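Just one protein chain is left out here, and the rest sit where they should.
Each chain carries a letter (A and B) given by its place in the written order, and its residues are counted from 1.
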Amino acid sequence: MISAGKLAEILKAELVGDDSLELTAVSKIEEATSDEISFIANSAYFKHLPESEAGAVILDHIPDGEEGKRTYLITPEPYRAFLATLHHFHPTLDHSTPGIHKSADVAPDVQIAEGVTIGPMCVVESGVIIGKHSILRAQCFVGRGTTVGEDCLFHSRVSVRESCIIGNRVIIQDGAVVGSDGFGFAPGEEGYTKIPQVGNVILEDDVEIGANTTIDRATLGKTIIRQGVKLDNLIQIAHNVEIGKNTVFAAQVGIAGSSKVGANSMFGGQVGMAGHIRLSDGIMVAAQSGIHKDPGAKSIIGGTPAVEIHEWQRSFAAIRKLPDALKRLRKLEDKGD
Amino acid sequence: MISAGKLAEILKAELVGDDSLELTAVSKIEEATSDEISFIANSAYFKHLPESEAGAVILDHIPDGEEGKRTYLITPEPYRAFLATLHHFHPTLDHSTPGIHKSADVAPDVQIAEGVTIGPMCVVESGVIIGKHSILRAQCFVGRGTTVGEDCLFHSRVSVRESCIIGNRVIIQDGAVVGSDGFGFAPGEEGYTKIPQVGNVILEDDVEIGANTTIDRATLGKTIIRQGVKLDNLIQIAHNVEIGKNTVFAAQVGIAGSSKVGANSMFGGQVGMAGHIRLSDGIMVAAQSGIHKDPGAKSIIGGTPAVEIHEWQRSFAAIRKLPDALKRLRKLEDKGD
Partner (left out) sequence: MISAGKLAEILKAELVGDDSLELTAVSKIEEATSDEISFIANSAYFKHLPESEAGAVILDHIPDGEEGKRTYLITPEPYRAFLATLHHFHPTLDHSTPGIHKSADVAPDVQIAEGVTIGPMCVVESGVIIGKHSILRAQCFVGRGTTVGEDCLFHSRVSVRESCIIGNRVIIQDGAVVGSDGFGFAPGEEGYTKIPQVGNVILEDDVEIGANTTIDRATLGKTIIRQGVKLDNLIQIAHNVEIGKNTVFAAQVGIAGSSKVGANSMFGGQVGMAGHIRLSDGIMVAAQSGIHKDPGAKSIIGGTPAVEIHEWQRSFAAIRKLPDALKRLRKLEDKGD
C-alpha cells in the first residue's frame, strides 16, 4: 500500500486529484478498481478511460472530459513510470530465504557465496561454484564443474549440465536445459557413431532463457550466448552457435549448428536458420522465416528462403493473383494462335 | 478379465458367438489374439478382419464370409462401445494411493482436500490449495498461492508456478510448464530491462495440456485457457493470451502475446499466430500456417500468411505451373516483337 501522493513523489509525476488515496495494486486500465492504479502509455488505450474504474491513472495528459473523475499522475514517460510502479508493488518477485534446503543434494566441495538460495530437491554436483545472492528454486540440476555468477535466478526444474559458465544476473525459466549434448554423429557402415560433445555453453551477463528452451554444448570449444540476449520459450540453440549481444528471439526459433547470429537482432517466432552461417548485426526476421544466408547488416527479411521483407510481401501479393494470371496467359496464347 | 457375454450386456450390444469367452485385453484388429477383444469403427479396417486372430470384435455388422469365425459384439456405435470397453479394462490409469509421499516437500500451510495424492520429490509451496482426489505424480512443482481444483492429474515433472488457478479435472502431461514469466522487455540505451510479469494463468475445467508445453503468465491480468481446451505437446502460449472453449491445438503451435483464439477451433501442428489478434469462433487452420488476421467465424484457412483454404490450394497448384508459365510468357513476348 502506498498513497497516491507518495507514489507521485517517487515517480516525480505531477499529481492531480486526491493525494491521500491509498493504492493497493497495479492493474490493467480495463480491470482496475477504485483502490488500484493503472496507466496509459499508448494513445490507443485512451478509449478505455471513460469506463475505467481505476482510482488513479498514470498518463502524459488528461483528455478532455476526464478531469476530476479520478486521481491522475502526469508524467512525460508514463511507461517508465508504470515500470517503476510495478517494481514498487513487487519489490522482489521471489520470496526465497537464503540457505540450502535440507532436501537438496549438494556435493561437499561446492563453493557457495553469501546469500545464495538452493531450493528443495535441487542437485548440485561436485566442483560447482555459485556467486552471491543467486537463487535456485525447486528441483534444479547443476552439473560437475559449472560456474554460476551473482544474482542469478533459476526457476523450477532448470538443468545446467557440467562445465558450463553462467554470468551474472542470468534468469532461466522453468524446464530449460543448458549444456545438453550437441547433435553430432559420424555415419558408418553399421549406423551412426556418437561424437563425444566435450565443449560447453557460456551464458554471459544479463541473459534470459525461456521455459523448456534447449541450448546444446559445443562439440569442442563453446556455444556462446552474449550479454543481454533474451530467448523466449521452446527455442533450440545447437552446438557451437554464437548469439550476439542484446539479440532477442521469440518462441520456437531454431538455430542449427555452428551458425552465428549478430548483435541487436530480432527474430520472430518459429524462425529457422541453417547451420554454418554468419549473420551481420541488426537483422530483423519475420516469424516462420527460414534463413539460408546473410542478408547484410540491418536487413529486414521474411519468407523461406528469407528475402528482403518488401520483396517477400510483393511475391505473396503476386501469388494471390497467379491463378487468374495463368488464365489470362492462356487467353493471350489462344488469341495468338 | 470379463466374459464376452458380460461385456455385451454392459455395452448393450448383441452377442453372436461364445458368450463364455474370457477376454483379457483390448487390442488393435491387426494385433489382437484369441483371448483379446478388438473393434472396427471405420469401414477401412474391415479388410483386416479375415486375417485377424481376435477372439472377439466389436462392429456394426458382420461382413459376408466372416460369420462363425469368432465372437462378435454388434452395436450401431462401435467406437463408443470401444471407449467403454477401454474404460472397463483400464478403470483408472493411475494406481496412486492417496497421501503425501514422505520425500515430498509440502509447506505447512498447504490446504489438501481428501483423497489427494502428492508423489515422491514433489514440491508444494506456501499457500497452495489442492482439491479432492487430485493427483500429483512424481517431481511436480506447485508455486506459492496456486489453487488446484478437484480430480486433477499432473504427470511427472509438471511445474505450475505461483498464483495460478487450475480448475477441476485438468490433466497436465509430463514436463509442461504453466505460469513461466511472459516475454516482456523494455528496450533502453544499454540493452533491455525486464518488465515484471505479475499476472497469472487460469486453466479452466476439463483442460488438458501436453508434454513440455509452456504457458506464460500475464504481465498484468491473466492468460486464460477456457473450459475443455486440449493442447498437444511442445506448444507455446504467450502472456495475456486467451484460448476459447473446446478449442484444440495439435503439437508445436505457437500463439504470440495478447492474442485471442475463439471457441471450437482446431489448429494443425506447427501453426504460428502473431500477437494482438482476436479470432472469431470455429476456425480451422491447416498445419504450419501463419495467422496474421481474423478470417471470420468458421473459416478454414491455410498458408503463411493464411488465406481461405481453397485459395491457398489454388495458389500452390498455380506455383507448380509457374516455371513453365514464365517460359510461355517469354515466348509470347518474343512473338510480339
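Before moving on, here are some points about what is shown:
The rule is short, and it goes like this: contacts are C-beta pairs under 8 Å (C-beta built on N, C-alpha and C of every residue); 3 or more make two chains touch, one makes a residue touch a chain.
Keep in mind that what you see is a predicted model, and the values were worked out from it rather than measured.
Contact with the chain that does not appear here is found for just one residue of B:10, B:186 or B:319, B:319. The residue from A:38, A:139 or A:200 that touches the chain not shown here is A:139.
When you scan B:211, B:224 or B:283 for touch with the missing chain, the hit is B:211. Residue B:336 is the one among B:65, B:108, B:188 or B:336 that touches the chain missing from this view.
Of the options A:85, A:117, A:200 or A:214, the residue whose C-beta touches the omitted chain is A:214.
One chain is missing from the display, and on subunit A it is touched by residues 103, 105, 121, 123, 125, 139, 141, 143-144, 157, 159, 161, 175, 177, 180-181, 183, 185-186, 191-196, 198, 212, 214, 216, 220-221, 234, 236, 238, 252, 254, 256, 270, 272, 274, 290, 304-305, 307, 311, 314-315, 317-319, 321-322, 325, 328-329, 332, 335.
In the full complex, subunit B contacts the hidden chain through residues 26-28, 31, 79-80, 83, 86-87, 89-90, 93, 95, 101, 103, 119-121, 137-139, 155-157, 171, 173-175, 206, 208, 210-212, 227-228, 230, 232-234, 245-246, 248, 250-252, 269-270, 287-288, 316, 319-320, 322-323, 325-326, 329, 332-333, 336.
In this section, only the chains that are shown with their structure count from here on.
The rotation relating subunit A to subunit B, fitted on Cα atoms, comes to 120°, given as a multiple of 5.
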